[in-house]
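Notes to accompany the following structure.
One chain of protein is taken out of this complex; the other chains stay put.
Lettered A, B and C in written order, each chain numbered from 1.
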């Protein structure tokens, strides 16, 4: 997986704090831009997070370029609807020479790995033959595997990201999208640490496990369910 | 493809007309329910469509159960964000004995069809072997093809459907999702003919081809672009 | 306030349960419609609620006609974006003879009530005079008070309603929108009791008060914050 945070709203923390301040103050937004100290910004963000008043977090957006992920992952990813996506098209881009993602449980099992790789070779061969037989890329792609590598540009605002992390950083999330969620969280924490201070799976943000499960280590010492 | 309209807002046309009437009238909504004649309902809907005032169309929702479609189709479908989806999970449901969708261009080409079928057999074999080797379904599915059959429940309101038909009934839309869109349009027209009277691809609804293309028969006699 | 649930998805509970079942079963959606017992429907909905898996709740929609509310209320209401609204227009509908909402704290204070009513009379008089002077309704309405009565049709799906109830049934929500939320909850509970079994403010659904406050009676005996 190759992930890069390619764009984000300048000064995301101050943008959020200033918008929140506007709601509760007689001052204009412009004044607030200039007059809030960095400490005030931090304090206000902490209060908003503590009270779950997250609508102002929507004013800060983050755009990622992501490569080296499978279409298993993106079919889950694009289900998050408060977000924007631009994905590489299998209809227009040739998959001659496609790459693919191998699940760790298969990569570490030599017998499984051999079968997996052998099948991927046959998929490539069949795809190429179909194209040679005059089948268009948009139809030849029906043979491509879920494992096929894809690329995508994703934009989410900070509030939508917090929700995404709650669902997808969870130990019970599928491994590939969990890896992506953790990588995205590391990226945004680097540029807006206070917006994402407590971000993570629901058990971390809320103190209980909504999955009602005992299956992961994180559960030790926290409340099992509501 | 197997499509069924399983639920919809009762009296969808009257629901839309009554909501529109409320905006421009001093009467209460309840009075409007009872006092509008069927003819008035039809006339008001025609005006709303003609002027593009479609917000009231959101009060009527339609739920479809769809089977016998590929994950090529659903990966496109779920990109429509003003809609609700529940899709059969490849993580939890075994794909031993999976079925698959064959594109017409392949089904009608014996050589291509033979290669396609042969590959699907090998995919099934590899999937089953991986499971036998202890690989979980959620990882074994990485070998499954885009062609694999899936099932999904979809809910869209009438406004979102009109937009969906504009994009996906177009001759340039991918064949499988176009077939679905046309089938969905037939279903909703049967129960709410006046809401979907002029529904279809953008060239039909707006009079020009936003694709700026000459590639389809529909274009004859209509304006090529704005 | 006059509230009526005028439309909803037929069999809302079964619709949700059937959609959820599809995700985890090899059966088709149609089969599920017929084969689930009412008890199975109830059990599945309880599990979904307990685990917070609410996406299937989106397939059931509810439409309300609401009258006798103020524009204070609707300005808050329409901030809920996963919903559809049709509101009586002050641009097109004359406000000669408008009615208005009196907050209980004013209604029960004779001195305040007298001043409130006196002002409303003057608002009406000024509005009428402006119209007589040739000012269009769309401009004359600038003098109308927040208290002015309005009518609105609202459609929300069950998931969006659950979120709405979490925010607006809270003791700290503004009184008028809280009254509306409680009335809407009573209506949907009557037709889909199992979907809204545990619905209410966040302290009821999650067991802690996200507002971090001590100001309301409900807090006794529950955790104050995370």
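Basically, a contact is a pair of C-beta atoms (placed from the backbone, for glycine too) under 8 Å apart; a residue touches a chain by one contact, two chains touch by 3 or more.
Note that the coordinates shown come from a computational prediction; the quantities given were computed from them, not determined experimentally.
Undergrad: So one chain is hidden, and I want to know which residue out of C:8, C:85, C:164 or C:196 touches that hidden chain in the complete assembly.
TA: C:85
Undergrad: So which of C:2, C:96 or C:136 would be touching the chain we can't see?
TA: Going through C:2, C:96 or C:136 one by one, C:136 is the residue touching the chain not shown.
Undergrad: Of C:51, C:112 or C:183, which sits in contact with the chain we cannot see?
TA: Only one of C:51, C:112 or C:183 touches the chain omitted from view, namely C:112.
Undergrad: Which residues does subunit B use to touch the chain missing from this display?
TA: 50-52, 202, 205-208, 210-212, 225-226
Undergrad: Tell me, which residues in subunit A touch the chain that this view leaves out?
TA: Residues touching the hidden chain, for subunit A, are 2, 4, 6-11, 15, 18-20, 22-26, 28-30, 33, 55-56, 58-59, 61, 63, 65-67, 84-89, 92-94, 151-153, 155, 157.
Undergrad: Considering the whole complex rather than only what is displayed, give the residues of subunit C touching the chain that is not shown.
TA: The missing chain touches subunit C at positions 70-72, 74-75, 78-79, 81-82, 85, 90-91, 100-103, 105-106, 109, 111-112, 115-116, 118-120, 122-123, 126, 129-130, 133-136, 138-139, 141-147, 174.
What we mean here is this: only the chains that are shown with their structure count from here on.
Undergrad: When the centre of a chain is set as the mean of its C-alpha atoms, what distance in Å lies between subunit A and subunit C?
TA: Using C-alpha averages as centres, the distance is 32 Å.
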